[in-house]
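Structure record follows, encoded as structure tokens.
One protein chain is absent from this view; the other protein chains keep their places.
Chain IDs A and B follow the sequence of writing; residue 1 opens each chain.
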Amino acid sequence: MTLLIQTLTDGIAVGALYALIALGYTLVYGILQFINFAHSDVFTLGAWLSFAIAAALGLSASAGQSPPWYLGLAVLLAAMVGCGIVGFIIERLAYRPLRQAPRLNVLISAIGVSLLLQNIGQLPHAFGPYPRAMPALLPDRVIFTIVGVQFRLVDMVVLATALFLMVGIQWLVFHTKVGTAMRAVSFNHQTAALMGINVSAIISMTFVLGSMLAAAAGFLYAMKYAQLKQTADSVWVLLGLKAFVAAVVGGIGNIRGAMLGGITIGLIEFFGVAYLSDKYRDVYVFSLLIIVLLVRPSGILGNATVEKV
Amino acid sequence: MPRALAPLLLGGVIALILHLVVQPAVGGFGSNLILFAGINIILAVSLTVVNGFTGQFSIGHAGFMALGGYTAAALMYYGSFKIYGNANFHGGALSWTGRVGGFSGPWMGSGDLLFVIACLAGGIVAAAAGWIVGLPSLRLRGDYLAIVTLGFGEIARVILQGTDAQLRRSQLDAIRSASPLQLMNKLGGALGFIGIPPYTTVFWVYVWVAIMLIVAIRLKRSSYGRALLSIREDEIAAQAVGINNTRYKVRAFVLSSFFAGVAGALYSLQIGSINAGELGFQRSFEILIMVVLGGLGSVTGAALAAIILTALPEVLRFVDQYRMIVYSLLLIVMMIVRPQGLFGVREVWDLMRRRRRQVTGGDA
Partner (left out) sequence: MNASLAENLLDVRAISISFGGLSAVKDFSLALPPRALYGLIGPNGAGKTTVFNLLTAVYQPDQGSVHVCGRQINGLKTFQIAHAGLARTFQNIRLFGELSVLDNVRMGAQMREPHGLTTTVLRTGGYVATERHIDAWAREMLRIMGLSHRETEQAKHLPYGDQRRLEIARALATQPKVLLLDEPAAGMNPREKVELMELIRFIRDKFEVAILLIEHDMNLVMRICEQITVLDHGETIAVGTPANIQCHPKVIEAYLGEPV
């Protein structure tokens, strides 16, 4: 019973992180029909930026006292802004010039961006090639215990922040004018333009939004897991891939699908690790991808689009 | 039929010349470069069959290389134990990778047969994986294949690095009594698979290079190759003229995976060790950039780019830190400024022909 509750909570917690990253993928895919390979690297950047900013603020992993809560918020916001800027630059320089080019070209460019981010981050002048420990921004307290399963403050904050952001995005996309503009662009660029929507600005905004979500996910990841591997380590690539699988499983291009997919993937991964074998944690998620692609490629909440002939 | 074999024999002769004449002339470092350039040619040309001819987007090529490499390594290592009782060299002069002049046996030895089988087995296992991965994902849109192949590459690495420890010389009896299935799991795990008797020489690599080039060029200049190119150009129009897109895509993918597996086999049996950790996404990307640089769909382009990008890191060794950064920037800039790479979808002889005549385009 303890194992069940523990697995459930872990799965949902990590699933929420996957969902945040998946939202970024799905937002971009929705308006450009393009998988932004560099997205997971923005997530990595978010985690490392959080570390760098926290360190710059004088916080360190070895300090005994935990800092005032608003500093944590400051780190989060700063990381989001930083990644938002990076996302904007990437879209402008590497993707926009290829808007009219064949799909393959922009995909290749995205791969280039992904590797660029990874390898720049690894330089000694940047974040360095060694793993680092994220300073604790919250006191390590256990809030309550159910059936032997401990619920820590960190986990609560991570989950609450993730949920808050998801609700925020949901509201933005479905209940604001800007969100309507984004959805219009996702249906048809030309028609949206004819309706007076500045398509380029909306696209930039979508990238910025997605990057900010990835940054938040990175920050939350750093808070929860503390040990950050260097930016080119494959652990980040795998995380990003799993988040992408989450977006696909939920239905790529579908906001609620991304959230649903994230939770699903988190649960699958942790249940697999807990009840089958922990060596193959990534294999479960990818097996699910293959199954979904075979059986229902549009995902749980997606609808199949037919190409116009 | 004999006419069809002629290019292969020519390739064999060239391989012999490279091995017996060129190799001693350029010394150890140079011949290593030649050898690895050859392996990279096989990798790049096989990838261009999928990414270039057929216009699909596979970015997990190194995963097939790893599968092939481990298969061949296991066959060679455990096979040697089972047959000879040790993991020493049992080949001929053409497979001798040691000190020049340190071998005084015949041209071919009994170990060479095992070597050839190991390479073929590596290719076949990789091809089977290609079939399993390709069949569900090639039915769908291009981006999905990219994710699936990326995932596959990582998963292959994870699984191979999760295997049990290798059995050593000291455990000869255990090796002898173990079944193939049991041995399949004892591939060294995170430490990698080591101690494999090396057989790969310039000769063998270039025999396979010849095979790869002949297959690729014959494929391209045939109705089968045209079908692949038509899929790349316009999938809907291809279907309208009776092409079963999925079947062609899967076959191209399986073919490409086979050769990646062979390249992996040659690779692991040259160094004598293999570690899946070095054959992850970064390696796949290095092969991808060779294909893109050479021109998606150009066999000679891919080969040329493979040679350039094998030599370049050696020349620029002092800025190795920035190598991947330079490559990534190169990729992005190329896509914006010259997406067709060096030769586009043409071959080097098409471009030379075009300079003499003024007619645009040729039939490839």
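Please note the rule applied: a contact is a pair of C-beta atoms (placed from the backbone, for glycine too) under 8 Å apart; a residue touches a chain by one contact, two chains touch by 3 or more.
Note that the coordinates shown come from a computational prediction; the quantities given were computed from them, not determined experimentally.
Listed residues B:L9, B:V26, B:A237 or B:V319: the one in touch with the omitted chain is B:A237. Touch with the chain omitted from the figure is made, among B:H19, B:K186 or B:R251, by B:R251. The chain not shown here touches chain B at positions 1, 3-4, 214-215, 218-219, 222-227, 229-230, 233-234, 236-245, 251, 255, 345, 359-363.
Quick note on the criterion: only the chains that are shown with their structure count from here on.
Interface of chain A with chain B (complex): residues 34-35, 37, 93-94, 97-98, 101, 103-109, 111-116, 118-120, 123, 232, 234, 237-238, 241, 244-245, 248, 279-280, 282-283, 286, 289-290, 293-294, 297, 307, 309. Residues of chain B that touch chain A in their complex: 51, 55, 57, 59, 136-137, 139-140, 142-144, 146-148, 150-152, 154-155, 157-159, 162, 236, 280-282, 285, 288, 292, 296, 321, 324-325, 327-332, 335-336, 339.
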